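Omission of a single protein chain aside, the complex is shown with its protein chains in their original locations.
We call the chains A and B, going by the order they appear; numbering starts again at 1 in every chain.
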Amino acid sequence: MIFSRRRFLGGVAAGAGALVATPAQGASHLHFAGHPGRIGLLHDTTLCVGCRSCEVACKQVNSLPPLVRPADDKSVFDKKRRPSDKSYTVVNRYRAGAGKTPAVYRKHQCMHCNEPCCASVCFVKAFSKTPEGPVLYDPSVCVGCRYCMTACPYNALSYEYDKLWDPRVVRCTMCYPRIKQGKAPACSTVCPMGAITYGRRDELLQVARNRIDRRPNRYVNHIFGEHEFGGTSWLFLSGVPFKELDLHEGASHTPLPELSKSFLSVVPLVLTIWPGLLLGIYAFSKRKEKLSQAELEQTVARVLAEADEQTKKKLAAAAQRAGKDKERAVALAVKKALAEAEATAKEADKEDPK
Amino acid sequence: MCRVASSRHAPLGLSGAILLALGCNGSYQEERRVGAEIIVVRLPEAHGALQRPPVEFNHAEHAKEMQKDGCTVCHPEGGPGRLSLKLGRTDDSGGRDALIETYHGRCIGCHERRTTKNRKAGPPARSGPRTCGGCHVQRPTPTSARGRVAFTYALHDAHVKVAEEKCETCHAFYDKAQKRFVYREGVDGGCGDFHSSRDPKRLRELAHSTCVSCHRQRTAPGQKTGPTDCRGCHEARAAGKRPEKTPRLVANQPERSWIKAAGAKSRLVGFDHRGHEVQAPFCSTCHHKTLKACKDCHTLVGSVEGQGVTMASAYHLPSSAHSCVGCHQRQLAAADCAGCHERRAALPGRDSCVVCHRGPQPDKDVAAPATMPAAEGEVKLAELPPSSADFPDKVEIKLLASSFKPSTMPHRKIVARLDAAIRGNKLASTFHGKVETLCSGCHHRSPAGARPPPCEACHGKVDHPTKDQPALMAAFHRQCIGCHQRMGLKQGCTDCHTRAAKEGGR
Partner (left out) sequence: MTESPTQSKSLLTPFNLVAGLILAVGAYVAFLRFSSGLAGIGAVGDSAQSQPWGMLISFNLMCGVPLSAGGFVMGTAVYIFGMKQYRLVVRPAVLVGMIGYFFAVVALLMDVGRPWRLPYPMVVQYGVTSVLFLVAWHVALYLSTQFVEFSPAVFEWLNWKRWRKVAVAVAVGAVIFGVILSTLHQSALGALFLITPTKVHPLWYSPFIGLFFFVSAIAAGICMVILESALAHRYFREKVEMTTEHLDQITIGLGKAASIALAVYFAIKVIGIAHGNTWHYLASPIGHWFLLELLGFSLLPCVLFAAGVRERRPRLIRWAAGLTVLGIILNRLNVSIITFNLNLPAEQRFQFHWKEVWLSLAVVMAAVLTYRWAVNRMPVHHKHPLYKTVH
């Protein structure tokens, strides 16, 4: 046969070797800093005045229903809002104004993280991080499990619960179609204060640093989104501690999907070790059963054998005793017979005194 | 079930008990602020770890309750005419147990006496806790609202009148040779001059015993006296400028002089001391440790006396509360100034040095009078040029073009208002120097002059992120709204431009 077993095994080994020989792409000492030249947006919250033009523009370009309450109704800020399936972005007020100190506002939307949790947790890979920067969603495979919404640390995703046949996960798309046409996202175009600056993420980081340098009394000396949880495309400058803006101050630089990895890496190990382990235990317990069974039989046999021995001894003793009894009985009988004979002889002598 | 707690289950139960204990006793931090009248009573750290939480003692309430009995019920005499500030003792020599016994004996004892049961006659009195947990309440550590006492010129003047201008009533320097307190005119400043650097705790004791004791003693009818409770002195009060009626405090200080220092090479600075006195609430705003001149302790390269702070830092450090530049920087936060100045660089520019350093070279022999000619130090601004006409500004916004009509900006009105504010302020006019300096407040990043370039000369239709240059619409809004925010003016959308007819979107 041409295709011998030896050849087959050799081929498998060679193939495995070839796979292993390719350069390691998941080497843990290296750090992927993200696709170069990717875009970002810088939101300077010290400039935001809460006019909500960004919300209006976002609704226009995404064909969403208009604002529930008009933009100049400031009472909308009395409650913290979050993005919903009808509003992909919201502006919240975090500090009320007092006298000449203006109020503090921040716009909230999908952050288009460098290492998105939504992409990591989707079990049908409906999300993807583009090299340009935005994170995109593919509704054609989405099952609607909503794990992405649970996982998003910024609570930026929403679900169209009121739809029956085609509910989607919806969120800010960074106006990807507009970006592809070379335009800026709608919110950054329309902001009257220029509180949102659109450009290359690395350039925007420099811009943010310059702003802090020039006016150190105005800003907290930190750019949020540069490194938090691996970094985001949206960068924030603030005049108040970021914690007050409901952002994760002091967040770790480790991307959150790494935390899932620690568990998932154990899975193949369990899949390979458990069968051996369990079969081993099974074999041991079977063997133990067998051994105990054998021991049982042995003991029974031994006991029986011992019983046998004892019976034999008893019989021999009995036989001996019987033999002795018999001898004694014979001797007795002989004695008796002799005695009788003597007695008879004496009697005969008496009768005949010669 | 009775046999559950047997030795076999003990480890489990024990771990559970430990966890439970942790849950009940741990400190769960929250922010708490308490008023000035709350004194936190606790054993000094030298006596080891606390067994019970510190007691938050409301002195004001107790003082009010015991008003009729007077302060001596709790505070014994600590010296001639003075009260000891400590409860029932003059010093802490007794040790830990004696200290605890003092407090428990006096506090609980008094509370016991004031119960309805023990009072023989009269209406029921307010009493306090008699159990441990009633006073030693487990709470997060508070921060006190007790602020620094603002002893302003006005207050000083009132005290001067009461002491009938006898300075030695309060200002006293202990002369070791004469073994008594003497007052050296022109030399001794406030109590803090001597005590705050050596022993702040002693200053606190002195201030309370001297000040509060004196206030207490002035009980005669018609006698004006000061506060005897904590809040009266310690509650933060705005310390503003010296009221005009308060006479000037004289302590051999010059009216105007050149600031000369050995080794300094820059042109001399002409300093109007008298003009600056009204700007601060007390001498120690600038003379923060002693009445001597800054350069006497803060030498060119720094000295031990000056705590290593060099002369340059002492006069120029922008973040300092006592330096010239620091105080001038803080003035920029005023509403009239902040509109332009908050946006500019945080530090003064190099061209502002010559505004102060205008005098003769130090190595040149200066004319005999040490005082400056009066003409130096006054700046007169020229009148506004006629080119500042009305500037109607029409703005078109792409995406929201339907939302707002163009805005008309009253340019002349704005310029006149700011100009008047500058002319009325000596600091502003000195440092502005020229009228045109005002223009570069809004027409920034361009040469100063009477005909500066308009906004659209540099700001295009789109952002320029690399240069951090916003688009024209954002430029207008940031400049205008930002300034209005800082000056406390109207900032609503419709305050500047009217809404157009609704065409969707809004």
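The rule is simple: contacts are C-beta pairs under 8 Å (C-beta built on N, C-alpha and C of every residue); 3 or more make two chains touch, one makes a residue touch a chain.
Note that this is a predicted model, so its numbers are computed, not measured.
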Contacting the left-out chain: of A:Val61, A:Val91 or A:Val121, that is A:Val121
Answer key for A:Pro177, A:Pro216, A:Pro241 or A:Pro275 versus the chain not shown reads A:Pro275
In the whole complex, of A:His248, A:Lys326 or A:Lys346, the residue touching the missing chain would be A:His248
Contact with the hidden chain, among A:Ser28, A:Ser75, A:Gln181 or A:Ser262, goes to A:Ser262
Omitted-chain footprint on chain A covers residues 79-85, 117, 119-126, 141-147, 149-151, 153, 155, 157-159, 161-164, 166-167, 248, 251, 256-257, 259-264, 267, 270-271, 274-275, 278-279, 281-282, 285-286, 288-289
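By our rule, only the chains that are shown with their structure count from here on.
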When centres are defined as mean Cα positions, the distance from chain A to chain B in whole Å is 54
Contacts from chain A onto chain B in the complex sit at residues 42, 47, 49, 51, 53, 56-57, 59-60, 66-67, 70-72, 99-100, 102, 184, 186, 188-195, 197-200, 203-204, 207, 210-211, 214-218
In their shared complex, chain A is touched by residues of chain B numbered 335, 338, 342-343, 345-346, 397-400, 462-463, 465-466, 468, 470-471, 473-475, 477-478, 481-482, 485-488, 491-494, 504-506
